[in-house]
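The other protein chains are all here in position, but one chain of the complex has been omitted.
Now for chain A:
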Amino acid sequence: MMRLELVKRPQRSMLFSALSPFIAFVLTIIAGAILFALLGVNPLKAFQIYFLEPVSQVWQLHELAIKAAPLILIGVGLSVCYRANIWNIGAEGQFILGGIVGSSIPVLFPQFEGPLVLPLMLLFGMVGGAAYAAIPALLKARFNTNEILTSLMLVYVAQLFLDWLVRGPWRDPKGFNFPQTIQFNDSAILPELMPASGRANWGFVFALVAAVLVWILMSRMLKGFEVRVLGSSPRAGRFAGFGINRMVFFAFMLSGALAGLAGISEVSGAIGQLQPVISPGYGFAAIIVAFLGRLNPLGIVAAGLVLALTYLGGEAVQSAVGISDKVARVFQGMLLFFVLGCDTLIHYRIRLIGLAAPTLESAPKLEEAR
């Protein structure tokens, strides 16, 4: 009988640490090819439809930016949490709450117009996301609950709350009973960047600015140092005088605010009203983005574009060859699996161990095998 054991490597390979996202991507492609082949589709053709056609025209690049913006915004916020060793899995809920709170202005005050509307909505969105993220933070700081569970469960609360709002109190009275709010007025719509060539809106600019600001925060500022110390060695952080509970609130509320900003940008930019579902799982896909980007805000920009492509590709293969667009989720899942797998193998190596005690003859062979 054999068993597998992970043995810590004495040194990490810098080369493979840098290459790991690319290796993971290649492995995903290989696994994806097998998947397509099993579904009876020529893998080469499928990949062309999946990865190349969605970005072959300028307007499609705009679509890519629309999909990438929320992924980058949320992923950048989550990277701060994960660097601090705080596991916010509820960005999807914070995204939704940001969308709801930000939308409260155009929905409840449709007559309120002017240049103040949009900044207020964005601010409200950030406050809504941050406040919603403060709930698991409070539970963790006060009662030491596991933030993975509480933040995840609050996602479902947020989804059902939105569903209730658009079917109940906030439903458009002239909307033929469709579960949606009124269309936002013009001053509540996030403008497009280059209307001549496509739909991309300012959300993508917000994402880039957030990535640069968070990169400065993490690499150049005392607060970022605090995040890294508390995340990597909490005892040393306490010795430094950094408060762990303060950090729980900081990390949760920062990532909540960015998720909320992503939410209101999506609602006021890409959708233009509230409806029962405002996110195709951005909050969860952003977890993959954060890790694929190696928790580095600038890497997350690139990772966000890759993940956005999996969404567009999923839609493309559905319309072109009739495969379910759930294939996008499969690709995202495989990508995360391979990224985490590569990272694990950078830190550990696998060793096969026979359960029977090795005899004198077999012992030297084991040595050679390694």
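Some notes on this structure:
In this text, contacts are C-beta pairs under 8 Å (C-beta built on N, C-alpha and C of every residue); 3 or more make two chains touch, one makes a residue touch a chain; residues count from 1.
Following the convention adopted for this analysis, contacts and distances are computed from a predicted model.
The complex includes a chain that is not drawn, and of the options "Doubled CXXCH motif domain-containing protein", "ABC transporter", "Putative zinc finger protein" or "Acyl-CoA reductase" the UniProt name matching it is "ABC transporter". One of A:14, A:38 or A:222 touches the chain omitted from the figure, and that residue is A:222.
Set against the missing chain, the residues A:57, A:146, A:232 or A:319 yield one that touches it, A:232. Where chain A meets the missing chain, the touching residues are 10-11, 220-223, 225, 228-229, 232-233, 235-241, 357-358, 360, 363, 367.
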